[in-house]
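Missing here: one protein chain of the complex. Every other protein chain is in place.
Chain nomenclature is as follows: A, B, C, D and E, assigned in order of appearance, with residue numbering initiated at 1 for each chain independently.
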Amino acid sequence: MFSVTVRDHLMVAHSLRGEVFGPAQRLHGATFVVDATFRRESLDDDGIVVDIGRAAAELSRVVGALTCRNLDDEPVFAGTNTTTEVLAQVIADRLVIALGDAAADLDGLVVTLRESHIAWASYERAL
Amino acid sequence: MFSVTVRDHLMVAHSLRGEVFGPAQRLHGATFVVDATFRRESLDDDGIVVDIGRAAAELSRVVGALTCRNLDDEPVFAGTNTTTEVLAQVIADRLVIALGDAAADLDGLVVTLRESHIAWASYERAL
Amino acid sequence: MFSVTVRDHLMVAHSLRGEVFGPAQRLHGATFVVDATFRRESLDDDGIVVDIGRAAAELSRVVGALTCRNLDDEPVFAGTNTTTEVLAQVIADRLVIALGDAAADLDGLVVTLRESHIAWASYERAL
Amino acid sequence: MFSVTVRDHLMVAHSLRGEVFGPAQRLHGATFVVDATFRRESLDDDGIVVDIGRAAAELSRVVGALTCRNLDDEPVFAGTNTTTEVLAQVIADRLVIALGDAAADLDGLVVTLRESHIAWASYERAL
Amino acid sequence: MFSVTVRDHLMVAHSLRGEVFGPAQRLHGATFVVDATFRRESLDDDGIVVDIGRAAAELSRVVGALTCRNLDDEPVFAGTNTTTEVLAQVIADRLVIALGDAAADLDGLVVTLRESHIAWASYERAL
Partner (left out) sequence: MFSVTVRDHLMVAHSLRGEVFGPAQRLHGATFVVDATFRRESLDDDGIVVDIGRAAAELSRVVGALTCRNLDDEPVFAGTNTTTEVLAQVIADRLVIALGDAAADLDGLVVTLRESHIAWASYERAL
């Protein structure tokens, strides 16, 4: 199995609902450094998993639609707890849509969001 | 599959038995930066893999019971080579016990110990 | 010259005033990984720059008073642009007060705030 | 499952063939920071996955045969696009040969090549 | 003193002249991860050292004029050993020109080029 990873980031405000979140129930914020890993059983004729330029551009577009915002005010997240885990899944699913036909050549996708030097979360899905 | 990782560290003295270890057969020491990754097929009702505050607290407790010690003097390690691989397994198994019922909701656990900028070891187990 | 650095972090929401900030004029957020570097010409009788346990505890307290908040709602920041540079200075100045008499033994302090994998800011002051 | 990883690096010139590579079709270069991860279901009698000294030495030898070269001039790569993905596979396969009998005790190998702070590729194979 | 740093990278082929360079006398290559640090005694009216968006854009432009090339073929480097130290100075000097009038507000500039996980070089100049 081969994989290629590209890194980008987003900077958002949000609050989390549920006692388990303690002080993070207050409006606060985070930088999420995002690693998108594209997986593929065998390489294409160019010897690559994916056009890394296109992969980076699509990740930048997906991340750009979320960054510099208060997620609590985004209608698409109404009723959703925007935890690191949930955001990893949202970004992965939007990336698959953004890749369109190119996603059909891939076998899997992992999105990791690093929220600090001591905590991160991932979502992995087959393709 | 989702995962959440928290990072902590321990600083210990120890020696290793066996010619394969060369100069590390002498009493020496290491900082192990520990990453504990909790895996789960689907998120709970709060949208998380695990209460990250509790996960970090349990990891801190498990690591705190080992740090600032000479592992060669710990009765629990008598007859055991405290290699990075073995310590990763010890920390993983102790974490599962520490999590108690909460571990039942998880599907896997990976513990990685980084011993320098050029070497690390992992232990992964299903739950 | 000797120095000792300890690392912690804070996660806040805020907005910035001024056209130069572009989309960061909207309410958004950031994780700031904070490095506090204590500088001293010569070591004390214990062979250290500062009691690293106390330094880490004071940094944790200073950072804890800011984290998990919307800085736009904090009266102390009314009329202040909470840029990364400004926050570095605020944290440095609060650290000096928190250290009390211990600061008199130090010759300088640098506080660095990393806001992403590609951008950070520092404030350095003599003591 | 256990694993042990060692890190090394190589610095090479090369060019890539295919419109998808854009400006990287020109002769340029890269530092590849290489992580070789050796996987094994259970530990040996010494409590290790692999003799880490030997693993690092073999990786150094494999990487040393490629570094400080223009890959476009190496006969072994004639007709091959030396993408990051392809180089990860080449290094993995050469490592298995270099390990000889020791590879029989292992269950898998992953080689990751980091080409910058924002892009990397991996190749994983069973053993 | 305040500072702001932005990070970018370039990927080039080159060779070095002089016995001291050993195997790096052959045509090879490197990824240079570039950190540009802008220093200023006091902040401007917006509370910043420099417009970080403009700083990043200028660094991207300077780096973009060098990347994906064989430096041995660039007329501007004829007769120059393109060591990491020399490239740090070239990038710093080009950044100052690119910033134009904005450089007059700054007190210093440091450019650091990381060529691997175990080696980097810096050039620092007053402004």
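Going forward, contacts are C-beta pairs under 8 Å (C-beta built on N, C-alpha and C of every residue); 3 or more make two chains touch, one makes a residue touch a chain.
Note that the structure is a prediction, hence the values are computed from the model and not measured.
Counting the whole complex, the residues of chain B in touch with the unshown chain are 7, 9, 11-14, 23-24, 26-33, 67-70, 73, 115-118. Touch with the hidden chain on the side of chain C covers residues 1-8, 43, 46-49, 51-53, 56. Chain E meets the missing chain through residues 17-18, 20-22, 80-86, 88-89, 117-125.
We adopt the following convention: only the chains that are shown with their structure count from here on.
The interface at B-D recurs elsewhere; of A-C, D-E or C-E, the pair that shares more than half of its residue-numbered contact pairs is C-E.
Annotation: the chain C:chain E pair of sequence copies touches via predominantly different residues, less than half of the used numbers being shared. Centre-to-centre separation between chain A and chain B, using Cα means, comes to 27 Å. One finds 40 Å separating the Cα centroids of chain B and chain E. The distance from the centre of chain A to the centre of chain E, with each centre set as the mean of the Cα atoms, comes to 31 Å.
Looking at chain B, residues 117-118 sit in touch with two or more other chains.
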